[in-house]
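Encoded as structure tokens, the structure appears first; notes follow it.
Every protein chain except one is present and positioned as in the full complex.
Per-chain numbering from 1; labels A, B and C assigned in written order.
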Amino acid sequence: MSFANLNSKLETLVRERDWDQFHTPENLAKSISIEAAELLEQFQWNSDPDLEQLRDELADVLTYCLLLAKKYGLDPEALVLTKLEKTKAKYPVEKAKGNSTKYDRL
Amino acid sequence: MSFANLNSKLETLVRERDWDQFHTPENLAKSISIEAAELLEQFQWNSDPDLEQLRDELADVLTYCLLLAKKYGLDPEALVLTKLEKTKAKYPVEKAKGNSTKYDRL
Amino acid sequence: MSFANLNSKLETLVRERDWDQFHTPENLAKSISIEAAELLEQFQWNSDPDLEQLRDELADVLTYCLLLAKKYGLDPEALVLTKLEKTKAKYPVEKAKGNSTKYDRL
Partner (left out) sequence: MSFANLNSKLETLVRERDWDQFHTPENLAKSISIEAAELLEQFQWNSDPDLEQLRDELADVLTYCLLLAKKYGLDPEALVLTKLEKTKAKYPVEKAKGNSTKYDRL
């Protein structure tokens, strides 16, 4: 299964339900935050999530991310890869090793 | 580029910096929420995001999602696909068409 | 200092800057989530927040909450008090004692 394949399946789901009218970039961005918080709720009081709920909420975050990426014609894998290169540059191994400090304080 | 490929690149980034110690599932879940809010910040006062920042923040959300999925041995594409089938069942076309109401109120 | 006093000070700040045009209920709700995530960032990798930043971010969450409450003519203290009574009813002491389980699973 590739993301291109997923995209066409998501497209069908959305088109059949005429949901595209609700999927403005702004509404998708809100939805990503909302689902991210439902995922976080699995860790609200302890570190012992319900795994089925974790899978569902993580899937929801990813789904809205894919829908938002598509709105802007962005390829999710390419996005991650490009950012990974930026992160490498901002956090050189010799400075960042074993350190969770943000780059602007390294 | 597939997600499997991405995973090995992310693994290298993390291992070289000895960051795995910070990447508990709980910390990754918090990070997803934090980055989702930075993405939302692009839409805080209007619908006109800075596209470079949008790409970066969306990439951050996706990256932490991939790292969390890996912690539980989950395949991101399979997660999305499984949830999509659940969504189809919860939102039958005849009820959900043109409707943003949550399934428990449909 | 009471909340009534705060409200008139916030009102002046907003009016002098002509910011009310940006403060739709929806934008304020987004802002609360955004600031809540900045507060959470103080606990992203450990339990050792920078206290000045914690104070600032907590103040930001509270400020947007007050602005949103005012939009709907709601009194913040009364809101908290009313919800507290609901919480008491949903979580009777004998069931909830020492238990972080959500009421619908108690």
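Throughout what follows, a residue touches a chain if its C-beta (ideal position, glycine included) is under 8 Å from a C-beta of that chain, and two chains touch if they have at least 3 such contacts.
Since we're looking at a predicted model, the values are computed, not measured.
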Interface residues of chain B toward the undisplayed chain are 30, 33, 37, 44-46, 100
Missing-chain contacts on chain A, rising order, are 22, 27, 30-31, 33-34, 36-38, 40-41, 43-45
Chain C positions in touch with the non-displayed chain are 1-3, 5-6, 9-10, 13, 16-19, 21-22, 24-26, 29-30, 32-33, 36-37, 39-40, 42-43, 47, 49, 51, 54-56, 58-63, 65-66, 68-69, 72, 74-84, 86-88, 91, 93, 96-100
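Methods note: only the chains that are shown with their structure count from here on.
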Across the interface between the identical copies chain A and chain B, with over half of residue numbers shared counting as same and under half as different, the residues used are same
Dist(centroid_CA(chain A), centroid_CA(chain C)) in Å evaluates to 26
Among all residues of chain B, those touching at least two other chains are 22, 30, 33, 36-37, 40, 43
